[in-house]
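Missing here is one protein chain; the remaining ones are kept as they sit in the complex.
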């Protein structure tokens, strides 16, 4: 059952090789240090850090969370202590414990991404890849808005790609129509994979106070509620065969993870589930391995995108 | 508690006047006849019929339903017996029982909409309005695809508008980005209101058979799962002040209905809830009236769009 | 059909993951006919898991006590919820739904009921009602294993002829009930036949009956949303002279259909 002994569970996304397809989503696992209290998180295929910007960001006005039916609305607004904090406070721990880390980068324009990349270059040997967050619905500048403009996606990706020697992943939003076009641009810019989906724009209102339940008015919806939406987006994008996909959005069980793989995900991202099941990564990995054993699937790669549709 | 005695609960959407804001969504209430077994559905503000096309449509291959976390995926594919069936089989009952009916019309192009409108003209005095379904994600031609093209929306709306003497409502999809533009086109074409949202594209996969759980592969997601998404779409569109909105998407309780009204819905559409609570229309109406009494709201119109945001 | 809040009289575990829930309802006992079902809300108020109601066949009716029962296997959250209910709890259901049989129109005297697994649940109600009309009923049932052992007693109490097969031999004879039917089919040629079971059983029976030109009726299942013919979500494909095939709603046009007309894909 130890995944390290199981080559059939490793996956490749472009030049990115993960020892297993379990990836922790950005913003829901910090850098993995807290969760290491609950299981050895170095067993995970990769941990995507929360999105770090050049300077610290204070994030949005609270309240920042609101539970909806089978969903979670958040408007964190990418509060983070800045890239230097990651480098000096988190990285030593990560190196010692050998976490497989994907660093999520956030910039408000191509210049910030470029400056960030210059800093990251010094530590890139400790990272599997970087992920460019071009899809957060919770901030005004950068993030989402950059991700809407095909040229910007290509431009930002190419800029980061030139500075770094490690693979680049682009995180995409479900709130746009032209996913294939954006993915193609990411590919042209040199990205080796895309992460899909970020949260879906949503809202909730307190009927007693007439105020939005989130300080930022709207927020991003995650959790089981969005799972069918994520699957459809991934299925449709996978058909285009542009780039490998790290699929995410509402995965709560190993069964969900298999659905995402069948729909076309080369790796699966766990987000909100970590809040509910603090050992989700381990449990879902075990579940996938058991499933493969029961179904005589020797290589997880054999079932990526193998949904029988049409 | 009888809504007919309560003028404060009536709403106006352009020239459409409803005695209360409860509207049944298309496709989830048929023409109201079955539900009349469970309560007097003539009490409802309006019943939107299932979408009728010129000729009968057989709909999509089963399975057509799949439950997801707090959501329902459907790929009915607009099975219907054709407009003549409505006119000869449903209308006599509707007239006798005095249902407040909005007829949902479905065409694959402007010509079918035009032919449909010609037939509807003969019975229009029995209808409050017609609703043009330009947003079904479950069919290849017409529906959704027409609703994506701004010119087509204006063209179809104007065509139907010219033939009929009753108000026209356009039903919009959440799966597009440019809702304000489409709404403006609907207005230019002569629409007096929009219905928002239709179902969100989604998918589910059976991990034992590797087959999609819906015969049509993808389907439309409805129910509580999509409520936050619907609220955000309605809130954002209402800000533009283009046309009044019939808000729908996951309303399951009177509290939900109030949220939709605060976000900017002049009337609220009940869909999936009818399957679970067969008297939902009556209960939600009662709940809204009690809320108004408790909060001393004399006129429901006073709180439309009154969320305190920004 | 009505929306009903019915009190649970008893909830018994009668096998592994197998339950029988008995509910007080004068309306159902008065109106329900064999083949009909009820659609139950399987979660507490203000919760949405599971979101939709769950359909269950009427399994038995005790007219004297104005109670009826359902028999079910625990599969997921809905049936799990039901299995945890206690006497005096109240459940919210709609019924009776679907077509079922019209006793008054039944002319034949001999009946063969063929049940597979939990499919015996509705057929038991058929048997009881037919016997009350002094019909001759033969019950053929097939199971995987011994989980339905109690069923023999139920049939013996009805005093009818029956034959039981199970795949592993733990219950009745070892083998498939469809093989029994195939072998003995000529004895039942003049019988009215009603079946309820899994799709694989129906495919086998279609073959057997087709060769002998025998007509049979079968109870079908589909995932349902409204349960009252509104949403067109529960359709199945049936042969149709005009268009080759037609989609019919299991909840309203069925769940009882001519077995020969059902089209099973793959």
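Structure notes:
Labels A, B and C are assigned to the chains in the order they are written; within every chain, residues are numbered from 1.
In this text, a residue touches a chain if its C-beta (ideal position, glycine included) is under 8 Å from a C-beta of that chain, and two chains touch if they have at least 3 such contacts.
Because the structure is a prediction, the values reported are computed rather than measured.
Looking at C:46, C:102 or C:242, the residue that reaches the missing chain in the full complex is C:46.
Only one of B:70, B:200 or B:245 touches the chain withheld from this view, namely B:70. Within the full complex, the residue among A:20, A:53, A:74 or A:104 touching the omitted chain is A:74. Residues of subunit A that touch the chain left out of the display are 27-30, 34-35, 37-38, 58-59, 62-67, 69-72, 74, 76, 79, 223-224, 252-253, 272, 274-276, 278-279. Considering the complete assembly, subunit C touches the hidden chain via residues 44, 46-49, 77.
The rule is short, and it goes like this: only the chains that are shown with their structure count from here on.
The chain with its Cα centroid farthest from the Cα centroid of subunit A is C. Per-chain CA centroids place subunit A at a distance of 47 Å from subunit C.
For this pair, subunit B with subunit C, the centres built from the Cα atoms lie 36 Å apart. Counting partner chains per residue, subunit B has residues 69-71, 223-224, 252 touching two or more of them. In subunit C, the residues that touch at least two other chains are 48-49.
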